[in-house]
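The structure's right below; bear with me while I get my questions together.
Of the protein chains in this complex, one is absent; all others appear in place.
The block that comes next holds chain A.
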Amino acid sequence: MKVLVPVKRVLDYNVKPRVKADGTGVDLANVKMSMNPFDEIAVEEAIRLKEKGVATEIIVVSIGEQKAQETLRTALAMGADRAILIVSEDRVEPLGVAKLLAKVAEEEQPGLVILGKQAIDDDNNQTGQMLGALLGWGQGTFASKVEVSGDSVEVTREVDGGLETVKLNIPAIVTTDLRLNEPRYASLPNIMKAKSKPLAQKTPADYGVDVTPRLTVVKVAEPAKRTAGVKVADVDELVMKLKAMGVAK
């Protein structure tokens, strides 16, 4: 079966986001961008399924500006077979992304779509679930283990309080959590090889999808600064304060 892996180009997780002085957003000019960490885990999982003989082809897809090509090339260098870039210079919300991905899924007929559980820029944690809804497929969100057998997939999910396992009919949606795997690094020869792998370019209009945002960002601000705390002299003072706060008896 084919596996479809959507990937997003985001501000590198090591970079401290700076809110623009005019409050219109976070400054993304001249800062390091990379693949969303949860999407790296998704690509890795797809590659492992291919190595096990479960997946036959891995298609990576990204929606965003032209520069998202770099993110797709990274995924190709890790081991994906081909890429689709849906170019939009404007912001596309999870609902719009899910609608576009649903069209891609209808075209490509994958057995699994593996997404990251959330992108570390907008922190929405919506796209996978929305795609599940639009396609009418089952969803295994926050996956820490994925096992395909025949026409179903068992997904172990990280839930509040522990783990939960669900069995889904294939085709299905999986979203990755941190514990699923350790993504590989692309080797130099594979980075070179990735340059010649196919990368198709599309637009939202090619799929007939209206991606007009439903949410308007009024402003983006720095979070409230925490007020400076106090240093305690010794353990006794700390114990006293903890008791005063009701944390300790």
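Basically, a residue touches a chain if its C-beta (ideal position, glycine included) is under 8 Å from a C-beta of that chain, and two chains touch if they have at least 3 such contacts; residues count from 1.
Note that contacts and distances are computed from a predicted model.
Chemist: UniProt name of the unshown chain, from "Electron transfer flavoprotein subunit alpha", "Energy-coupling factor transporter transmembrane protein EcfT", "Phenylacetate-CoA oxygenase subunit PaaI" or "Quinol:cytochrome c oxidoreductase quinone-binding subunit 2"?
Modeler: Spelling it out: the chain absent from the display is recorded in UniProt as "Electron transfer flavoprotein subunit alpha".
Chemist: Which one touches the absent chain: A:64, A:79, A:110 or A:138?
Modeler: A:138
Chemist: List the residues of chain A that touch the chain left out of this view.
Modeler: 11, 13-14, 16-17, 19, 26, 37-38, 93-95, 98, 120-134, 136-142, 144, 154, 157-169, 172, 178-179, 213-223, 226-232, 234-236, 238-239, 241-242, 245, 247-249
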